[in-house]
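A single protein chain has been removed from this complex, and every other one stays in its place.
Each chain carries a letter (A and B) given by its place in the written order, and its residues are counted from 1.
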Amino acid sequence: MTAAEFEPVDRRPMTGRQGGGLMTDYEPVIGLEIHVQLKTRTKMFCGCELSFGDPPNIHTCPTCLGLPGALPVINARAVDFAVMIGLALGSEIAPRSIFHRKSYFYPDSPKGYQISQYDIPICRGGQLDDVRIHRVHLEEDAAKLVHVGESGRIHGSDRSVVDFNRCGTPLVEVVSEPDLRSARQAHEWLTLLRVTLRQLGVSDVNMDEGSLRCDANVSIRPVGSSELGTKTELKNMNSFRFLERGVDAEIERQTALARAGAPVVQETLHFDPGTGRLTPLRSKEEAHDYRYFPEPDLVPLLVTEEMLAAARAQVPELPAARAQRFERELGLHPDRARDLAFRAELADYYEAALAAAPDGPVTPVEIANWIPQLVERIRSDADADPNPADSRVSAAALAALAGMVAAKEVSRDAAREVLTALVAGGGDPRAVVEREGLGALSGEDGDGLAAIVDSAIAADPDAAEKLRAGNMKAIGPLVGYVMRETKGRADGGEVTRLIRERVGVG
Amino acid sequence: MLDRAQVLHVARLARLELDEEEVERMASELSKVLGHVDRVRELDLEGVQPTSHAVDLAGVMRADEPIPCLTNEQALAEAPEPVDGGFGVPSPGPSGE
Partner (left out) sequence: MSELVELTAAAAAAKLRAREIDPGELFDAYRARAAADELNAFTWVAESARPAAETPLGGVPLAVKDLFCTEGVPSQAGSKILEGYRPPYTATVVSNLDRAGAPLLGKTNQDEFAMGSSNENSAFGPVLNPWDRGRVPGGSSGGSAAAVAAGLAPWAIGTDTGGSIRQPAALCGIVGVKPTYGACSRYGMIAFASSLDQAGPLTRDVTDAALLLSHMVGHDALDSTSVAFPEPIALPSAERLDGIRLGVPEDLLGATGAAEGTGIDPGVMANFEATLELAQQLGATVQPCRLPHAPHALSAYYLIAPAEASANLARYDGVRYGLRVAGDADLETMYSKTRAVGFGPEVKRRIMLGTYALSSGYYDAYYGTAQKVRTKIAEDFRAAFADVHFVVTPTSPWTAFELGSKTADPLAMYLNDFCTVPMSLAGIPAVSIPSGLSDGLPVGFQLAGPAFSEGRMLDAAYALERAIGFDGRAARV
């Protein structure tokens, strides 16, 4: 997850301005089609190992090169992963599903057809958050086509080069119902889907590397209408930001058309993030007739009770459920709960800290509040989303520090310094407090806090006078003086109490 | 029956360039064959399940275990236009697949 995805989110339904266009009388209707590369060892229909970034065409065999006579055989683990995804999304898992051939000519398609699923997919229905799932199906990825210009053997002609390493990588295609109502919501929902898939361990879900790819179907309709307008398809938006910008741009374009009384044409659009412009790829009518028919080289795919049980056992608690548990059972703020739960490593670290928390007044909310503090300190340019478990601060140490703050053994400001010291050198927070002399000044055990309060009053008699006269705001400069003098070690509440006592305003 | 336009449409789907004479011949030959095969539609097949395979087989899968791959040289051995370890082709427009 990038830092941008961590931004606080506005989850209110969209009204008013959106993407620069006034949207008072139309509402957008958005559905997503997401392709997810599965993290199996081998390809969907052959035993070639998956790879990324290797020299071209070294992970191929007769099957994934589409050589004459070669045949596909289904990868059992890819099926298991698809079942896990279906279970995580609450889909109905088909005990028997069918692979079809989807025919189209393109150099990235070695057989002239893609083996995919059509009318009987492996998973149907389901829901993630408040968005319904239409279907989830298995298919194979295409090869990679790299444009090389005129450097090929044939001069005066624009060339591309095909690399079949990626060809045949198992893909799961998740199709949502058109339940999304804003680009922002689409972004958030895709984020949730992504963390869910990551938690399942079935994919790297990395948009930069193409293991997560998203198309969006966008239409608009008059607010209050339940009919669907003509939709356009936005292809391969390769980052969360582009998805949001692309969808916003398309909503704006369609709204402008509607306002001008012009029809929306059903077409596939390509979003150029550089210019923000949408260009048509092809028009649906003239375009593709995929000639789907059952793949005769394969037999029906079965998901047995045993496979289902095994998949169920492998589905961990998923981010949405975890966030809900943090919120309901631990009392975390919804945003904090999601921020932790949507990054499994943060949530795991948090739960480890909870388990190690000392007896005493410290609450789960207080411990949770320390996690972003820690993440901020260990984040770097090289690692924008560091895992706290990899840092020098053990979950137990963080819990102990939170416990010390709650027990007023160390002030909040001093504790931040302790945390910085722990990040640098590790160890036990109590030892750091001792070593650095950062223990809280309470005024009761002869640590000189009372004397410092007295010198504060002496240094600013004006403020003391105002306070005595009933102007409670005047206490500010006095507290500030004490805090400066104690380098933040004093407990704020105790300082206020002492000042009021000394000035005589009880 | 197939007319000229349909023949051209199907030929385009199948990526087959046909000359004028072939278009005419296809239209008449395919129409004749279709006229014959059309008789299957006279049968009452209400409620009949389609058969895609004669063998009653299902649930065939393989373990997710790697096999040795072809070398780059083997993969490209028959390539009409090998370029930098890959297969050279005329640049297409965007696929949209």
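Just so it is clear, a residue touches a chain if its C-beta (ideal position, glycine included) is under 8 Å from a C-beta of that chain, and two chains touch if they have at least 3 such contacts.
Source: prediction; values computed, not measured.
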Q) For chain B, which residues lie in contact with the unshown chain of the complex? A) 2, 6-7, 9-18, 22, 26, 29-30, 32-34, 36-41, 43, 45, 48-55, 57, 60, 62, 70, 74, 77-81, 87, 89-92
Q: Considering the whole complex rather than only what is displayed, give the residues of chain A touching the chain that is not shown.
A: 62, 65-74, 101, 103, 105, 107, 110-113, 154, 156-157, 162, 289, 291-293, 296-299
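Note that in this section only the chains that are shown with their structure count from here on.
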Q. Centre to centre, by mean C-alpha position, how many angstrom separate chain A and chain B?
A. 40
Q: Please give the residue numbers of chain B that touch chain A in the complex, ascending.
A: 13, 15, 52-53, 55, 57-67, 69-72, 75-76, 81, 83-97
**Q.** chain B contact footprint on chain A (complex, rising order)
**A.** 40-42, 46-49, 55-62, 65, 73-79, 96, 104-109, 114, 142, 145-148, 151-154, 157-164, 235, 268, 270, 281-282, 289, 291, 294, 296, 298-302, 304
